[in-house]
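Excluded from the complex is one protein chain; the other protein chains are retained at their positions.
Note that the chains are named A and B in the order they appear, and that numbering of residues resets to 1 at the start of each chain.
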Amino acid sequence: MLVLRGPTRWLAYLVLAVGVVVIIGPFLWVALQSFKYEIAILQGSWIFTPTWFNYSDVLYSHRSDFPTNVWNSVVVSSLSTFFVLIAGTLAAYSLSRLKWNRWIARTFLGWTLIFNMIPPLTLVGPWYLIFREVGLYETLTGLILAHITLHLPMTIWMMMAYFNEIPKEIEDAARVDGCDRLDVFWRISLPLVTPGLIAAGVLAFVFSWNEFAVALNLTSRASATVPVAIARFAQQYEVQYGQMAAASIVSTIPALILMFFGQRFVVQGLTMGAVK
Amino acid sequence: MKRYDLVPGLLGAAAGAIFAASPAVAADSFMDVGKQAPITILINASPWYNGFESVVNLYEEQTGNKVNLDVTPFPGMLEKGRSAVRDPSKSPYDLININSTWTIEFYKGGFLDPMQDVDPNFQVPKEVLTLGDAGCWDDAKQFRTCKTGKLMGYAPNGNVELFYYRKDVFDQKGLKVPVTFDDVLANCKVLQDPPKSYGYLQRGEKGDSIYYDWMAYMLSYGAQDVKDAENGDFTVTINSPQAKAALDKYIEIGHKCGPANAGTLGQGDLIQLIQTGKGMQAQGVVAAFPNFDNPQKSAVVGKIYASVLPRATADGHPGAAIGSWVFGIPKNASAEGKKGAIAFSKWFLTYKAQYAYAEGGGIPVRGDVFDSDLKKQDKFRWMQAYEDEIPYGKQVFGYAESAQVTNALGLRLNQALIGELTSAQALNKAAEDFYEIFQKSGRKTGKIAPLPE
Partner (left out) sequence: MLLILLTVYPILNLIGMSVSTIGFQAAREVWSFTPARNFQDLIDDDIFRTALWNTLVFAVVAVTIEIVLGLTLAILVASVSRFKGLVRTVLIVPILMPPVAIGSMWKLMYSLDFGVLNQIVTSFGLQPVNWLGSTLLALFSIIIVDVWHWTPFVFLILFAAVEGLPKEVIEAARIDGARNRELVFKIIIPLMKPALAVAVLFRIILAFKVFDEVFLLTSGGPGTSTEVVSLHLYKVFFEQNQMGYGALLSLAIIAATIAFLWVGQRAASAVGAR
């Protein structure tokens, strides 16, 4: 974006390096804890004999459902992200490009924002009743629907911002060349917002991956997701730091892999559609 | 370093011992409860969960009845319990575990079936500790009492705080186990050497932590929240001179014997300081004890001993606030489910089941299990102290406004501890808060003369 030369360039790299170290540092520290017995964690020791105990306890102990929890999270987060991206992008494009009645558009956008402001605490009671009523309580489908509802507003707003960044002239030119509305969207606008689509997807995924309050209330042991499982390590009289650290580390791996492939999927899908 | 290498071996040996022991226990006959429909229990993840799970497995093995456990993180227990009992169609659980501080809401709202409405023959065996009548509710008096109330549930687990101390250090320095809070202060003069060691640890974190730990002082100094809640007199007495003496002592000990962050010391911090060997004396929950002897978690294995909490005066009594859980049967559970829940409860409260529960790491609720050969075992060396203290046990704040009252108290005490308010100011403010709460809920309430500020 900027052209960095000489000392500025080194300064830029330095700032980036510091940023990366500060952000990754605590995470690495957590990773380090996951190889310690609890006493070494509590004492804050730096010299210790590493152990796999926390990992084996999290993954293989007979009371652990962690692999199931991870699988549930994978299903819920990927599917809800998929649907949120489709619905959110279409809604955003239509709001940003089609001539909606101002009043309708504003009400809709305002509504999504206000919905986002509702404290989750007051949301879960009514939702529990609705999902019991329609028979989706304790199912992953129910949780997926809930997460789509929760995370759609942010996706719509983000995608609108990215669509609005594209100069209208580019699209108009294409229209003049004889593309219809759908072609313009699919071949011109969407490829231009690929980075935005990826960012929105990553955030929808991450929010779904970490959502606790709703997941807790709509799931049971068999359908519990990762955050619910990890919260079990924060007990009334004790936080099981070692297991918590191990579980946090384990859960980031499938998420990172999924996001990596998700990104490639999006990029490839769009380059196929784009006019090169 | 060496110690860690030993751990797998030790664990293996312990596991072996449990497996070897269980067939022997199983050989004797357990209670026969007949064929029952499968039941689902809402239970929290906790240090004693393993003990509970092993007993449930034993039950399934013995009776062939199926029990599903929904293991829920502690912060989600109230929410899931509420959703279940408020469900207009049917509760997903047949037995729910409720923290005793929340029980009033469930009793008062009519969400639980009295045990004897489900099965008129159901009796809690007389050996089972009542733990301050946690499981009884008198709807007319709106109070937890077994004398006139109905049996709504029973405690699967009774937790009180005990006095913990480092026996090795006490022996070496020739200190005696303190009887009064002043003895604690005297000991701590010798022991306090921050940041290497702390003389006495008590929780000071705003909220439930501080109010619960201060109960040890309040009850022992003879102070009360209100005059006579059982009989409907809610005149606020939290700013009595006794309460001030209790708070002053608490603050003095907090400042002279605790770490610099005494005002934010929570459960986790306190146990951390004990397990790492910095805490020399402490007030802590009995549920934490097994951790002290676990070499994976503790640097003071075999060194922590338990005794009864200190008291205001040598001839007084200790203040033991009970924090238990209560198993109750939701009114909207299915008929077979309720029947199955009763059957499980009968079985669970037998001596044999409770004995197995204790062995598996649970805190039993039968007095005769505490009296058994278990307490001779080194790992159960806390049992004597527990047995000595439990007669003084009290369930506090046994009325509907308890959550509001403890929230207010938890803030005011903390403000006094960190010096935002003097002890008199804090208690007067707490009294104001209480008074308003009771007035709004339409209680017969009043005030006493405020403390001079």
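Heads up, the rule we're going with is that a residue touches a chain if its C-beta (ideal position, glycine included) is under 8 Å from a C-beta of that chain, and two chains touch if they have at least 3 such contacts.
Here the structure is a predicted model, which is why all the values come from computation and not from measurement.
A.B. asks: Would you mind spotting which of A:140, A:255 or A:270 touches the chain that isn't drawn?
C.D. replies: A:255
A.B. asks: Looking at the whole complex, which of B:156, B:259, B:337 or B:364 touches the chain that is not displayed?
C.D. replies: Within the whole complex, the residue contacting the unshown chain is B:259.
A.B. asks: For the full complex, which residue in B:415, B:428 or B:445 touches the chain that was left out?
C.D. replies: B:415
A.B. asks: For subunit B, which positions touch the chain that isn't shown here?
C.D. replies: Interface with the chain not displayed, on the subunit B side: 75, 78-79, 85-86, 105, 108-111, 195, 205-207, 209, 259-264, 266, 268-269, 272-273, 276, 278, 331-332, 403-404, 407, 411, 414-415, 418, 420, 436, 440.
A.B. asks: Kindly note down the residues of subunit A that lie in touch with the hidden chain.
C.D. replies: 1-4, 8-9, 12-13, 15-16, 19-20, 22-24, 26-27, 29-30, 33, 41-44, 111, 113-123, 125-127, 130, 134, 145-146, 148-149, 152, 154, 157-158, 160-162, 164-167, 192-193, 195-196, 198-200, 202-203, 206, 209-210, 212, 226-227, 230-231, 233-234, 239, 241, 244-245, 247-248, 251-252, 255-256, 259-260
Convention: only the chains that are shown with their structure count from here on.
A.B. asks: Need the CA-centroid distance for the pair subunit A / subunit B, whole Å please.
C.D. replies: Centre separation, subunit A to subunit B: 39 Å.
A.B. asks: Which of the residues in subunit B come into contact with subunit A in the complex?
C.D. replies: 1, 4-5, 7, 44-47, 49-50, 53, 68-76, 79-80, 83, 87-89, 92, 267-268, 271-272, 275-276, 285, 287-288, 291, 295-299
A.B. asks: Subunit B touches which residues of subunit A in the complex?
C.D. replies: Touch list, subunit A to subunit B: 37-39, 42-43, 48-49, 51, 53, 63, 124-125, 128-129, 132, 137-138, 216-217, 220-221, 228, 231-239.
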